[in-house]
Each structure stands twice: as C-alpha cells, then as structure tokens.
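All protein chains but one are shown at their positions in the complex.
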Amino acid sequence: MFQDISFHLESGSALVVTGANGIGKSSLLRTLAGLVPLAGGTLRLDGGEEDRATFEHAHYFGHQNAVKPSLSVLENLEFWMSFTNAVQTPDYEGAEILPRQALDTLGIAHTCDLPAGFLSAGQTRRLAMARLLVTARPVWLMDEPTSALDTASEKQLLGLMNAHLASGGMIITATHTDLALTSTQTLNLQASDAATQTIGDAFS
Amino acid sequence: MSIWDYANPTRFLRLVQVVLPWLTGLCVIAFAAGLYMSFFVAPEDYQQGDTVRIMYIHVPAAWLAMMCYSIMALSSLGTLVWKHPLADVSAKCAAPIGAAFTFMALVTGSLWGKPMWGTYWVWDARLTSVLVLLIMYLGLMTLWRTMEDPIRAGKAAAILTLVGALNLPIIKFSVDWWNTLHQPASVMRAGGPTIHPDILWPLLVMAIAFTLLFFVLHLMAMRNEILRRRVRSLRLRAAGAAQPGTVANATQPAE
Partner (left out) sequence: MSSWALTLFKRDLRLSVRVGGSAMVGVLFFLAVVTVIPFGVGPDLNLLSRIGPAILWIGALLATLLGLDRLFQADRDDGTLDLMLMAGRPLELVVLIKCLAHWVATGLPLVIAAPMLAIFLNLEPAAMGAVTVTLLAGTPALTLIGAIGASLTVSLRRGGLLLAVLVVPLAIPVLIFGVSAADAAIHDPVPFLTPFLILCALSLIAAVIGPVASAAALRFAAD
C-alpha cells in the first residue's frame, strides 16, 4: 500500500498527514493504530513501555464514534475510561480527568444522564472526543477530527489538541482543513510510485 | 363529540383524569359482585365440583384476550388509515394488557384442564390457538421495544397487527383442522348451547368486570405512554439545548 514513508516525530509536536482523497491517509492512521498489520518496516516509540505494542500507547479517534445510543452519555464514557489501559511515557505529562469534568470541558455535561442516542452528530463527536481525555495516552491518532463539528467546537478541539501537545503528547492527524496547531510537521502523501514525502515545519 | 376531539394529547389526558376514577369505581363494584356471585351464588358442577369456578376467571380472560386484539387492530387502522395521533399509543398500550390476559387464560385453562386431562397441557385446538395469539402479542411487544423511534415503531407494529388480524381466523381454522385430524373427539366441552342462568349471570358480570378492568388499565397505560413520550421529547430538547455557560467556555481552550 505504502512505499518509502518515513517520519520522525518529537514529543510535543503534531504530524499533519495531507493528500488527495483515497490516497491512504486513513489507512496510514489505521496502520499506526495497529488495526492493519505492518507489511514491512518498523514503528518505534522511544521511551514507551517495553511490554506494550506501539499502538497501545495511542488513542485512535477515527470516523466512527464508538458510542452506544442506548447507554447514557456518562455510561459510555465511564466504560471507555475503565476499559482503555492508560499508558505513560517519560516525556508525556498529560493528566487524566474525570468523566464529568471531560464532558464539562467539551460542553456536554448537561447531557450526562441522557441516552447517547439523543445527542446530535456534533455532540456525539464531542462525546467520542471525551474518551481521549479520560485515559492518558501519549499519542493521538486523529482521522478528520473536525468532521461534524461547528466552528466553536472546532476551536475547542484545537485547544484540547494544543494542550495535549503542550504536555508532551504527540498527534498524528489526517485532515483537509488547516489546523492551527502549535508545532506541526506535514506529511504529504502522493500517488506516484516513488511516493515522496515532504516533512517540514509549517508553523512553530 | 368525535374521537378527533381527543387527538390532542392534553385534552385526552384531561378526559382520562375525569373518567378514570369513575371507571375504577365501577370496575371495583363489578368485581366485588362478580366474585361474590361466582364463589357463593353459582352452583358447583356435579362432576367437577369447585374446579368449575375457574371458568369465571378463564372465560372472561379469554374473551379479553380476543377483544384486546380487536382493539389493537382497530387502533392500527387508526394509525395507518385515519392517522389519529393517539392510535399507536392505544395499540402499544393494549399489547401488554392483552398478553397478560392471554397468559391468564392459558394458565387458568391448563389449571382447569389438569383434573380433566390428567396433565397441564394438551394440544387442544382452542388452547393452541390462544398460545399462538400469545406469541403474536409478545412478538408485537418486542417489535415496539426494539425500535427506538415511537412513530416508526407504531407504524411497523400497525402493519403487523393488521396482517395478524387477517391471519388469525386462518390460523384458528388451520389449528382446528390439524386438531381434528389427530384426535376427532373434542376433549373439552365448555358449557354447550344451554347454559343455566345460575352460571350465566356470574359469568356475565365477571366479563363486564374484566372489560372494565381492561379499560382502566388501558387508559392508565395510555396516560403513562403519553407522559413517557413527553419526557422523551423533553430530554431530546435538553440534549439539544446548549449547556449553560458554554458560550464563554468555547472561545478559550479548556484546561
């Protein structure tokens, strides 16, 4: 699927994967998430826990929200908090926050006890986002994180992403929209045989 | 006064509030009279002894099992043809009550049958048809439970109810035919055409009492269902409303 992709990401910085539709941005993220086996090459996280796979250090925030409509908002979140194993690396100082706090941060705390099926698309997206806040993991893999969000929520999401970077986390995201992240590299996927990639500091 | 006057749930709820106490009172009186008559006035059967008194529960329950389905079928017509907004509420609320009465008819039937047949259950045509009816009730209830949106669930259930109503006579006929195929003699002789007035009167009063009970329960259930739907829409609105204080929060990154 991919050829000649290599990148190196320092903690505290983000990698924005760009490219045309169908070029394989999502597949790249799914590969990093361990959902698609690596055909060749290596993936290493310096300072990660020895006995854990690389993808177990990462949160995957994909197109699907993994929200159960018949469970309440809080039940949904509490399940993921308890089920997902938190992983710490030396460089990462992100703290976990309580589910109610996370919902409050994302502006959906008033829906706590409602079935998640009652939420709008944007609210469901934010509930899915809250999952990343209640369990600490240094790497966030985000596939089109801003879809279904309005401008205000998008800003909020950016704030959270920047906070994650500031505490030494890493973000790898595939997106079409420009995200105003503090420290970004860009990985541009192209369709040619010798898929070139440009890595550069876009913002700093 | 047409049923369209009560298309408005609020008006319907007001009506229920007025009617329900009277109906409940009547129902209690009818049950007191009916139970007294069936236990103390009605004679014992010369063969079955006191066992025959089960009939005063069994027959009205079986009658209600069928009446309830008719009401559901009528309500389903209301949902699909006349689009009456309360019709699917009525149908949905009738189903569990109907299932309960059907179950009661089955249980009393098999208890009554035990001394006669020597076993709790025989695959008698009548009992079997009632069992099939019970399965249909339970299936309908499950259909309602499985669908989240009450309006869509109501329409789906209405179609199934009507198909069932058309099919029930066919099922009944087939079961009768199947039954005679296997055992020509009918096991149970329920009354026959000449019923002694001493038996008929308690039976009639009990039937009225059961019917009243149905309407009391049905109205209560409809009231609950309307309120439940209001709660649902309130919660939907609550979810949609912005969280107090979000506007201030949203502009600055949290934490």
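Each chain carries a letter (A and B) given by its place in the written order, and its residues are counted from 1.
Just so we're on the same page, a contact is a pair of C-beta atoms (placed from the backbone, for glycine too) under 8 Å apart; a residue touches a chain by one contact, two chains touch by 3 or more.
No experiment lies behind these values; they were computed from the predicted model shown.
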Check each of B:66, B:138 or B:220 against the chain that is not shown and name the one that touches it. B:138
Could you pull out which residues of chain A are in touch with the chain that's been left out? 30, 33-37, 52, 55-56, 58, 60, 62-71, 75, 78-80, 82-85, 87, 131
Chain B positions in touch with the non-displayed chain are 110, 119-124, 128, 131-132, 135, 138-139, 142, 145-148, 175, 178-179, 182-183
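In the analysis below, only the chains that are shown with their structure count from here on.
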Dist(centroid_CA(chain A), centroid_CA(chain B)) in Å evaluates to 52
Can you name the residues of chain B that touch chain A in the complex? 148, 235-236, 238-244, 246, 249-255
Contact footprint of chain B on chain A as seen in their complex: 69-70, 104-111, 114-115, 117-120, 123, 152-153, 155-156, 158-160, 162-163
